[in-house]
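Report on one structure; see the data block that follows.
Here the complex is missing a single protein chain, while all its other protein chains stay put.
Here the chain labels run A and B in written order, and each chain numbers its own residues starting at 1.
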Amino acid sequence: MTIEELRKIAETERAAQKKFQHHVCVCIAAGCLSGGAEHVRDALNKEVAESGMRNEVLVKGVGCMGLCSAGPLVTVETAVETAVNTDVQMFASVTPEDAPEIIRSLDTGGATGGDLAAAGLHPCPTNVPFFERQKKIVLENSGKIDPERIEDYIAHDGYVALVTAITEMTPLEVIDRVKSSGLRGRGGAGYPTGLKWSTVAKTGEQQKYVICNADEGDPGAFMDRAVLESDPHRVLEGMAIAAYAVGAQQGFIYVRAEYPLAVKHLKTAIKQAERMGLLGNSISGTRFSFHIDIRLGAGAFVCGEETALIASIEGKRGTPRPRPPFPAESGLWECPTLINNVETFANVAPIVRHGAEWFARIGTEKSKGTKVFALAGRVQNTGLIEVPMGITLREIIYDIGGGVPDGKQYKAVQTGGPSGGCIPAEHLDSPVDYESLARIGSIMGSGGMIVMDETSCMVDVAKYFMEFCMSESCGKCIPCRAGTQQLHGILEKITAGEATPADVALLEELCELVRHTSLCGLGQSAPNPVVTTLKYFREEYDAHVTGDGCPAGTCGCGAGTRACRAETRLGAPGSQTSGEVTL
Amino acid sequence: MSAHSPIRVKTLTIDGRECGAREDQTILEVARENNIFIPTLCNLPGLSNAGACRLCIVEVKGVNKLLPACVTHVSEGMEVTVNSERLAKFRRGILELVFAERNHVCSVCVTNGHCDLQSMALTLGMTHVHFPYRYPRLPVDASHERFVVDHNRCILCSRCVRVCDEIEGAHTWDIMSRGVECRVITDLAQPWGQSESCTGCGKCVQVCPTGALSEKGKSVAEMSKRRQFLPYLTLMREGRR
Partner (left out) sequence: MQTYVGAPQLPSDDKRWKIVEATARRHGREPHALIETLHTVQECFGYLDENALRFVASVLRVPLSRVYGAATFYHFFTLKPKGRHACVVCTGTACYIKGAPLLLKAIEQRYSIKPGETTPDGELSLLTARCLGSCGLAPAAVMDSAVLGKIAPQDILARIERGIHP
C-alpha cells in the first residue's frame, strides 16, 4: 500500500458517501447499545427503505458520541446545498418508534427544535458547553465513522501516518517526533512516551514486542473501551508506528474479556488491515513486518500492572514481579517489550500526521495534548469527554458536566480509581494535569472521574475502594495481601460505628506501611483513597468514631437503607458504642 | 558469564561499610558475604527469588522507593541502608500482618523452636501484634502417607512451589486463588495423598519456613528442617552444566 493508493481509497470512499444527501449516524457503542441502539438503527434502515430514500439517506452505526446519559443518540447530518459546511442535528433518547419522525424531518430540512420536539423527538443541542468545551484528538473519529469499515477510517486520513512513517521517516525520526510532542503515558503514571520508546529501540537487534494495555480495570472508567469500540484502527495504527520505531515484529493487545464488542471490532479491524497490507509482512513494500494478536484478560485488575500483564500473556497467574528489570529491557519472554495503553497509542497517528509542534501547543507546560475522561456519578451530564490538559476540575464538572443535579451540594470528585484520591471543593480550580493532581494527593489515572455529592459518605467511599483493592490483590506480597484486608477491616469497623480514635491512628500507620513496602503499584497506591479522604474529610472520620454518626447518613448499620437507619436511631441509642475496641 | 566478558567489580557501602561485589550480585548476596544481616522469609539460596515477603527492603540513597535486597543488583557507588528506625518499624509491621493473617500458635506447633517465622519475630523484636487476628478457618490435610500440610501455619512464601518446580521438577505445588484467599495446592487442589505428580521427595517439607509442611508423627517442637541438600544439589547441577 503506497500513499497514493491510500489517497485513492479515501477519495473513492468520500465520493461514495457524498452521494447521500443525509447521513444518519446511530451510536452503537456499549452505552447506547444497552439502551437499544441496535433496534433504533434497524428501524431507521427499515424506514429509509420503505420511504424510498435509499439513495439519499445513509444510515450508519458509529462509535461513542460522548453524552452517554442521554442515549441512544442519533445525529443527522445534511449537506446544505451550495455550501461546504453541513448542518448537524442530534437526537437524544431515541427509540425505534422515533424512526419515522426522524426520517420525515429530513424532508422538511429547516425544521426547528420546537417542531421536532412537537413531533415527540428529543433534539439535543450541540452548541452547548458539553460539546463546545471539548477538544478531540483521540476521539476525533468517534461517533463519526463506522468502526467496522476500514475505508471509513482511511477516508478520515487513517493510516496516512503509518505509511508516511515507514516510507519517509527513519525510526529515530519517529521517536524524536513523539519525544518532542511531549506525549506522556495515558495509563496513569505519565511516563514520557518517547523516552520509553527510545529505551526499547536502543536494546539492539533482537526479538521485541509491542503490547497495548487494554485491560481497563478501574471501576467507573470506560475510555479505552469507547476508543476500541469506536475507532479500533487508530489503536492498530499507533501500535504499528510504535513497532516500526522500536524495531518490533509482533504486537499483542491485552483486552478485557468483559468487552466483547471491543474484541469483535478489534478482530475485524486486524483482518481488514491485514487484507489491505497495512499489517502483516512487508508493509507498504518495505522490510517492515508487524503482526498483532489479541489476548483476552480474564478479570484481574492487577493485570493492568505491566509485569503482571506480561505474566498473563505468558499464560500464568497475573502476579507482578519486582522491577527492575523493566519490561523495556526484559519483558515478554524476557525480550525487550514496549507497553503503552490504548489512549497513548491513539495519540500517535495524529502526532505523526500533524507534527510535534501542533500537539505540543495543546495543554500545559509539562502535560501536553488532551485527556479522555469518563465522567460519571452525581453530575448532570455523564459520559465520555476529551479535554485539553490544564482545564480546571470546575470547568469539567460545572461547564461540561452541567453541575450536580437535584439541587444537591458537591462534595468531592474521585480521579484515578482505586489508586487515586478524592478531591474536595477547595481544589476545584486546580488544573487537570499530571503534576497538579499529584500535588493535591490524587493522580491523573487512566481517566475515571466520579463526582460525589453530600449523600456520599467519604469513609464509605474509602471502604469501597479498599474492598476493591483487597479482592483484587494478587496475594503475592504480604503488605498488600494482609494489609489491605486489615485496612478494610478497620474501615468496616468505622462505618459500623464501632471504632475509636485509636483505630483511625492505626489506619494511618497501616497506610504508610502498605504504601512503602508493597511489591507493585496496586499495593503501593491502595491506601490513596484513604489517605486523601483522611486529609480532606477528616471530620467525617471523627464523626464516625466519636458517636456523632455518619454525616451523610449512609453508614450506621452497614445497610444504608433509610428504614434500617431509622431502626438504629430508634432502637438502641447506645448501640454505637457497644462494640468495645480491643487493642 | 563467558570468558570473553570479564565480570566487573563494583564498590558500594552497606550501612556505611565499604563492600566489593561482582556486578551480577544482589545486595542481599553481598550483605551475606560481609556478615551483614538482612531479614528474609521467602528467600532461600538455591531457589529463585520471589521478592514477596518484603522483609529485605532496604533504603538506597537517591532512590525514593524502598528496594527488596534479594532482587536488587548492586551498582557502583551505591549507598545502602539496611538498619534504620523506619525500616525496623516497617519490618515489624509486616511480621505483625503475617501473625494476624492466619493461626500461628507457637506453643502447639511442630516446629516450635525451629521455625523461621518465630525466630524472625524474636530477631526483629516483634513483641506484640497491633492488628486484630483474623482467625480464618483453614483445613489440615494429612492424606499423604508421610507428610502433613497445615494451612493455618502457611505464610505463602512459595518456597515449596519453587523447590518442587526448580529442583525436583515435578511442579506438584502451586498457589490457588488470589489475595487473602490464596492457598498452596497440590495438583488440582485435591488431597496431597491423591496427588499424581508428587514424588514424595519431601523437599517442600524441608524448605518450608514454618510448621505448615511437616513430617507425620512429629509432635510439638519435634520438627526441625534439614536443608543441606539444597546448596549441594545446586552446586552439583552447576558442575554438570
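Note that contacts are C-beta pairs under 8 Å (C-beta built on N, C-alpha and C of every residue); 3 or more make two chains touch, one makes a residue touch a chain.
This structure is a prediction, so every number in the text was calculated from the model and none was measured.
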Identify the residue among A:91, A:153, A:222 or A:537 that touches the chain left out of the display. A:222
Using the document's definition of touch, tell me which of A:56, A:176, A:258 or A:492 contacts the absent chain. A:258
In the complete assembly, which of A:10, A:145, A:437 or A:452 touches the absent chain? A:452
From the list A:25, A:121 or A:300, pick the residue that touches the absent chain. A:300
For subunit A, which residues touch the unseen chain? 30-31, 33-35, 67-69, 71, 216-222, 225, 257-259, 295-301, 312-319, 374, 376-378, 382-383, 414, 417, 448, 450, 452, 456, 461, 464-465, 468, 474, 559-561
Of the residues in subunit B, which ones touch the absent chain? 165, 170-178, 185-189, 196-197
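Rule of thumb we're sticking to: only the chains that are shown with their structure count from here on.
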Centroid from C-alpha atoms only, then distance subunit A to subunit B, rounded to Å. What do you get? 40
Residue numbers of subunit B touching subunit A in their complex, please. 50-54, 57, 65-66, 68, 71-73, 90, 93-94, 97-98, 100-101, 130-132, 134, 155-156, 158, 175, 177-182
Quick one: which bits of subunit A touch subunit B in the complex? Just the residue numbers, please. 300, 317, 321-322, 324, 470-479, 481-486, 489, 506, 509-510, 513, 516-519, 582-583
